[in-house]
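Removed from the display is one protein chain of the complex; every other protein chain stays in position.
Chain lettering (A and B) follows the sequence in which the chains are written, and residue indices restart at 1 in each chain.
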Amino acid sequence: MRSTHWDGRLLAGMVITGLIVVVAASEPWLAPFWSGAAGPTAVGIFASWSHPQWAHPLGTNQFGQDILALTLLGLRNSLVVGLQAGILGTFIGICVGFTSGYFGGTVVDEALRTVTDAWLVIPSFPLIAVLAAFVRNLSVTELAIILGIFSWAGAARAIRAQVLMLRSMAYVDMARLSGAGHIAVIGQELLPNMYPYLGVGLASSIMGAIGSLVGLSIIGLGQNAFSLGTLIQYGLSEGVLSIGFSQIIVVPVLILIALFVGLNLINVGLDVQFNPRLKGSKSRG
Amino acid sequence: MSGALLETRSLSRVFWQRRLGRPVQVRAVSDVNLTLGSSGGEVLSVVGESGSGKSTLARLILGLDRPSAGNVFYRGEDVARFVGAKRRQFRREVQAVFQDPYAIFNPFYTVDRVLAQPLRRFHLASSLHEAQQRMEDSLRAVDLRPRDVLGRYPHQLSGGERQRVMLARLHLLRPQLVIADEPVSMIDAALRTMFLNILLDFRDAGMSCLFITHNLETSYYLGGNALVLYQGRVVERAPIDRILHAPKHPYTQMLVSSIPVPDPKKRWKTSLPESAIESGETVGSAGCPFLVRCPYAMEVCRRQDPPMMSVGDGQEAACFLLADRGGVRGSMAPMCKAEESG
Partner (left out) sequence: MERRGAVPHAPQESQLADSVPNTALRAARIVRRRRVLMVVVRRLGGYVLSIWAAFTVTFIFFHLIPGSPIDAYAQQMENQFGQQVPLSSQVIAFWNKEFGLNGNVFEQYYRYLTNTLLRGNMGPSFIAFPEPASELIFHALPWTVGLFGSAVLISWIMGLVAGLLLAWFKDTVVAPTLTTLALAGAQIPYYLAALGLVFLFAFILLWLPQQGAYAASLTPHFDFRFIGSVLKHSILPGCSLVITSFLGWAISTRALVVSIMGEDFLLYAEAKGLRTGTILRHYVLRNAMLPQITGLGISLGFAVNGAYLVSYIFNYPGIGLLLVNALTQLDYNVLEGIVLISIVTVLTANLLLDLCLPLVDPRIE
């Protein structure tokens, strides 16, 4: 099963996503190059609306903030919130999906599946937006929690299907004959074979969370998390496209597109690389 | 029956399946009674074509699945009620060999796991060194070289090697009872004999065996009693030579006649003459399950499910053809008692 051949799409996705993550993670050291010691959000340090130049590669905005430093900050925050929400969503998805799949066909499974299906039908964006609008001063962590709670259902459904398939494997019976209980079977027999799918679940949860977070910021909600969407929202409200400062919108949009492409390539690549059918036929030979 | 090692009473398992979008009931195991005596070293074969419910029966006995009705008793106690230490002891004493020697290995781990895990969980070795020693001994006992096996991943072994690792597991755990579900149907002929010989050695050492097969020859090789399963029901039970040489149920006769004969002049017979019932005719649930395939079907077979009827010599079959010989006895007395096979 441990094939040494890596799927090209998986590699490409990891490289793209990895680059973005590295840049975002080094924001605390990178940003001061352009924003100075006061930090990216300090107001009035530089001249307003200066066009791109050596000291400010993307120029400055109305408040004299360095746009590059702001973009880096927005990227970092978007990723942090996305990761927190994605981990929470995947965790809930794992719990629900595993329980549902392991007890497949029972009342427990029936109930959990109904909840999952309902969750998939619920229009999540308006609900998240309503929460963000009514709960004033939503902290970044609270926002991440809300986004996570709304992004588990897809992962749960995928994991359930996978567990249902794995559960009927003879090695699960073998483990039970060796004296393993439910917890040991789930943890030692099923979970290790699920790692790639957990990766898929995590990547899609993160994509969902970042998509919603940026969307919220674009309509001016969740202001405590300064995300790439916040920059876009600022750009749209200032009409920067028509005054020659389109980089305020275009750069965040490009970064986000690259991020979504990278994460989705990882998803597709993991699926191809660890597809049980392909895997089985390869290793039996 | 308190002396029995294993006993099932009216064991049934019903599955719900979807056919054409509608749920239908499948009686995978239906009202099965069998007994394996407690004297040790006994073999009982379960013979049936694929889909007759053999694997389901094995899983029910092993406690991997719950019966819809009826009970499994191990040493007189209901398996479904085992908890805690009792359950652990049952797990330790009753083991299995399954059909597919690949699927039983978790691809994530090396093959050692199927040996090391029970040692650890059943506290069978006091030290890592002892555990290693015992694993190697057991592998040698089934003609495997430890260094060819230990530390390898399942896909690096051949099918025969993988199945012998399962035998090594039996050697290691020395269960009182092993449920073997078509253990040799997926390995080639030379290994098959070797596998069966090792199993016979274990039997001589006192291990009882419920041997499940679709192949009458392998069960003949092992000896003992046999029961024939058709659509989840026991249709005939007898010592295996009686099954082979004087089958009483039409289905058993069909199975026996389809055994390939090593005679070039004789054609291999695959089936009996056409059934007397027109194909496609639906049969009510009341009648004999074999009705549609039976060449001797009678009017009574449509109305009534034939009960077990004894024909003497420890043989009985569920067929109305026997009604006027032994008389309808309707006896459910298990025929595979320890005293008879001893």
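As a working rule, a contact is a pair of C-beta atoms (placed from the backbone, for glycine too) under 8 Å apart; a residue touches a chain by one contact, two chains touch by 3 or more.
Everything quoted here is computed from the prediction, not taken from an experiment.
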item: Which of A:V15, A:A55 or A:V135 contacts the chain that the document leaves out; value: A:V135
item: For subunit A, the residues touching the chain missing from this view; value: 9, 118, 121-123, 125-127, 129-131, 133-135, 207, 211, 214-215, 218-221, 232, 236, 241-242, 246, 249-250, 253, 256-257, 260-261, 263-265, 267-268
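Operating definition for what follows: only the chains that are shown with their structure count from here on.
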item: Residue ranges of subunit A touching subunit B (in the complex, touch as defined); value: 1-2, 169-171, 173-180, 189, 192-193, 279, 283-285
item: Contact footprint of subunit A on subunit B as seen in their complex; value: 59, 62, 64, 88, 91-92, 95-96, 98, 100, 102-109, 114, 117-118, 121-122, 153, 155
